[in-house]
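Heads up, one of the protein chains got dropped from this complex, but the rest are sitting where they should.
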């Protein structure tokens, strides 16, 4: 199953429990806002999306990930708006039979997301100015 | 910081929060017991360790991981004893600046663990017989 | 003639000083024609910026013909994650 959400509130982690009997590997990725941007201290990032298209693209990439790798379940929450340093901007959970395909799928999903999903960042500096982020990952 | 534990009780997940300001990637891996072993249904795996040596090896591999990759923090809990299908046998959290090194470190750490840490498995079948596990991963 | 709605994000928004604009074009115009117009309006500020085109929220080829009342976006390098 695929779950994809673009949200404005702080990310709540997806519930994980012991109910899965066929997946030996459960992988959780949390992308968090770092306190430095191009060598300068920041207090937050502001994420801007192309409303509608961002979620469509994210869903399509999730579907492609589940076709390319032998996985059935991928859950993803991407937060937008102002996200303080330390907080989660991206939360992904992937379940797979073995760890290897889970790790590869996670890496691929996030790279594709970073290439295609129409979301952009502004850095909010310690003096509260707002400058375009140029993070090249 | 490195934290390594071999425990007998159900795995409690390590606490994660928004306090880290320098690590953009937080990766959690949970290895769970699958319901099939060599094509046959099982109800649990029993993990046996070389007491003392297993924890020493695990710690050394964690330290080598933090030298080989640019990461400072790796937490790991490995459960032993009888673990029911669906439950977590291995819980690992790695924090890194960027996702790529975190994913690579996770993969490397788990492969090394599977090569070197003196822990073995027995499969407990649905008729309650106990047979050596031959999972080749 | 037809009218399309251009959505502006990030560097495009910054270069044009607008989040949205309505552009009138000749029938049969392609996305690439509109991109030229947008780059001219940006007065050089988008010269170093690679743009991909989306029509009605889907990435398309630059050769795609526009239709009346299409929603068009020129997408600068994205930064999600």
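Annotations
When the chains are written out, they are named A, B and C in that same order, and each has its own residue count from 1.
As a working rule, a residue touches a chain if its C-beta (ideal position, glycine included) is under 8 Å from a C-beta of that chain, and two chains touch if they have at least 3 such contacts.
Source: prediction; values computed, not measured.
Here the chain not displayed is in touch, across the complete complex, with B.
Within the complete assembly, B:116 is the residue of B:20, B:72, B:100 or B:116 that touches the hidden chain. Mapped onto chain B, the interface with the missing chain covers residues 31, 47-48, 50, 52-54, 56-57, 78, 89-90, 110, 113-121, 132-133, 135, 137.
What we mean here is this: only the chains that are shown with their structure count from here on.
Each chain gets a centre from its C-alpha atoms; the one nearest the centre of all protein C-alpha atoms is A. Centre-to-centre separation of chain B and chain C, using mean CA positions: 49 Å. Chain A and chain B have Cα centroids separated by 24 Å.
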